[in-house]
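Starting off with a structure, shown below.
Apart from one protein chain that is not included, each protein chain of the complex appears where it belongs.
Coming up: subunit A.
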């Protein structure tokens, strides 16, 4: 699913409710909707044009649903991704464990994908330090180990959101020149014309 319309496929992964859609909403529309939480169904696609130096890069952003229901078919959304923003809620240690699951998944299935760890809802920590559920240095060590970048963002205040997406775009520009373009063409033709079942490398 790496279409012509976009230069780089970017996927957001992470447990439900950690704030993936809010991150995209902030990046694409510069706003935050405090209203009722609307869980994503399947995945949503948004194209976002970024400027890096004198170049423009179109990021094709896939905001996936965190619900376990879609886990088995998540591969169709991250396959061929150049960047994965793996999100966890800074106030919820369970969501950090889940983020590690996604990192493993990516390391096993998508070698060419750069990983960005993103701790969300940092504004909640500003209100109350004790709310932090994930230690910064632990994540930092983990990020070094997996060669990932680390950001702590707030879609509510906008903190570090632009920096995150800007870094994704810059890395794409800086690294893609040296990379061989590999397009995943492993579509199962047998199942093309009928409703089918999803399978994934880890199932």
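Basically, a contact is a pair of C-beta atoms (placed from the backbone, for glycine too) under 8 Å apart; a residue touches a chain by one contact, two chains touch by 3 or more; residues count from 1.
Quick note on the criterion: contacts and distances are computed from a predicted model.
Asker: So one subunit is absent here. Using its UniProt record, which name fits best from "Vacuolar fusion protein MON1 homolog", "Protein ABCI7, chloroplastic", "quinol--cytochrome-c reductase" or "Ferritin"?
Answerer: "Vacuolar fusion protein MON1 homolog"
Asker: Just to verify: which one of A:8, A:50 or A:65 makes contact with the chain not shown?
Answerer: Checking the options A:8, A:50 or A:65, the one contacting the hidden chain is A:65.
Asker: Which of A:18, A:43, A:148 or A:164 sits in contact with the chain that's absent?
Answerer: A:43
Asker: What residues on subunit A make contact with the chain left out of this view?
Answerer: Subunit A touches the missing chain through residues 1, 3-5, 16, 21, 24-25, 28, 36-46, 63, 65, 67-70, 73, 76, 187, 192-198.
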